[in-house]
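Apart from one protein chain that is not included, each protein chain of the complex appears where it belongs.
This part shows subunit A:
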Amino acid sequence: MIMWIAAALAVGLWLLVLLVLAAATRTPEVKAGPATEALGEQSPAIVDLLTGDWRLTNEAASATVLDLAAKGALAIEEIGPELSLVRLRRDPGDLNAYERLVYEHVRSLAVDGVVATGALAEGSRDISRWWKSFRKKVIVEARAQGLSRPRWSRAQAALLTTTAVAVAVLVGITAEVSHAAANASDEEGSPGVAAGFFCFLLLAGLMSKLNGERGTKRGAEIAGRWLGVRDHLAATGRFGEQPAASVTIWGRHLAYAAALGLAPRAVTSLPITTPADDSRAWSDYGGMWHPVHVRYRSRRFWGRKPLTMIGHGLLAGMMIGVWVFILLLVATSFGYWPDALLTPTPVLVGGAIAALPIIYTIIDYSGNTIIQGQIVRLRKFGESTGDSPSNPEYFCAVDEGRSREVLAYGLPSELYGPLNEGDLVRAVAGKRMGWIRKIEVLERARPRDTAYNDTGEHKVNAPEHLGQVKIFERSARPDAPAGEGDVRPADLVTPADLKNALGIDVGAAGPYSGTPLAPAWFHVNSCRYTTGSGWTVDVHAAAGKRSRYLMVLGHMLTRAEGKPVQGVGRQAMLYPGVVSATTDEGTFAINVSTPDGPPPPDPLIALARAAVTRLGPS
């Protein structure tokens, strides 16, 4: 009992320390200053952070677009109530890291220097990653200006962690001792470890929950001044109904109004941090951005594999036939239905139901319907969540340039995998079942979102998981003889392969000088090819089961979601500029960097195929 009281006291003491530290590290009180029209030197994104209790909102990115427009780097033009354009104007010169991120996103989407405002949500970027990167960059800037700080200093975090460990240990020992005293002969389990572990998790979680960005004294003063600006703009600006294009008239005031939450219409029309809508897409097929409505037909057979639907049809026909037979049997027994039709009727009804998908399939396969155009939507629905089985359906909508309304067709996963939004394709599909049987990529999408580095220093400054921590350089010489079970990367990818696949001339492989993102236990051999025009091809390879670590290298380098590639080794994954594949012998990853961003997927897959054949059986 005494030990439990001591443990409770320890927990209480720890909570007290936490509360004292939390109170001591609060953001100083922000007092709104007098209403003023004088704008300060902070950017709208910083203002959004300061006036949002040091939490960045989605308005920050839209306000940054408006600010770039006000500064002349972009122009926003209204063509109609539902169509506005963002036009690249001139070299923006020196921009903050987050302004550059926003500018590069606009630039990567622009066709002939123009992108529709609605299309800012397009592209297959990982919006969560993009937003984290943006937020991080804004916070770095705010900290550099002395306006913001993390709540816990290193010393405070160390103090709280070590004391939490001590408290957890005490709780664990108490639980163990109590358990031993109560059940001396019972040897089942060790509640002390579990109690200590959960106690630590609880305390650490509490500590983490209270952590976050906090304002400095100067930050609070500046925030107060900006609240004064907000009062002035709210009273005089009438910014609520201003469209984004009115930045031409209002200049930076509109950008700050957006950051201060006073210009919802302008913010909504610049959906830079909004995920692209499933049903409303923006297409640049034909050279001009235009909206396209994507319809996912809700018809029973639409977008589903014909053979599966035939099976379902037969099953449904049989089941309904049985039920009809039972109903008619009852009806016959009461004399409501003639005996002679008792069997033929259910057979007819069931047969009609079963025949429908068969007839549709025959119609679809008897003629080829060609769809040619640009992919505007690729969607996967019905992904597994938790323990529920996974049975996803894949849809692809192609803008053929004929109509503003396009149908999304179903397709198998192996065809879906290598496709990207923006690819020009020719597909063979059935118009009855809405099923794509064959699809050929005529031209790969121009890199809409990967032509720029949307992580920047984010990756270095804020590792999100332990696997991302840099360990040390262990690059083998590319010409060193391979040891037993070892793989030489220069043997997997040769200069001739690079010439064939990418059309670049490289010399012999050189040593890899970078620091691979790999844990200490992982042994990897690497080499590097370079060209005079700025291309770099890094090849990493390793043998054995542990080598499969290289399969996630692409994700760690690009932070993008990989796409599986069928028919290359046992398994292959494709990322922007990175392809990795594994066989029974080992695994390799090829990382291609160019001055113009990642190369298209096809050459990477070709390189991977060649490397797989040399690596060994899969």
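Assorted remarks:
By definition in this document, contacts are C-beta pairs under 8 Å (C-beta built on N, C-alpha and C of every residue); 3 or more make two chains touch, one makes a residue touch a chain; residues count from 1.
By our rule, contacts and distances are computed from a predicted model.
One chain of this complex is left out of the view, and of "Tryptophan synthase beta chain", "ABC transporter ATP-binding protein", "LemA family protein" or "NADH-quinone oxidoreductase subunit N", the protein name its UniProt record gives is "LemA family protein".
Among A:A7, A:L21, A:L68 or A:L85, the one in contact with the hidden chain is A:L85.
The residue touching the chain not shown here, chosen from A:M288, A:I370 or A:A508, is A:M288. Residue A:E77 is the one among A:E77, A:E221 or A:D277 that touches the chain missing from this view. Note on the undisplayed chain: of the listed residues A:V114, A:V171, A:A220 or A:I310, the one touching it is A:V114. Panel shows subunit A; residues 77, 79-83, 85, 87, 112, 114, 286-288, 290, 404 of it touch the chain omitted from the view.
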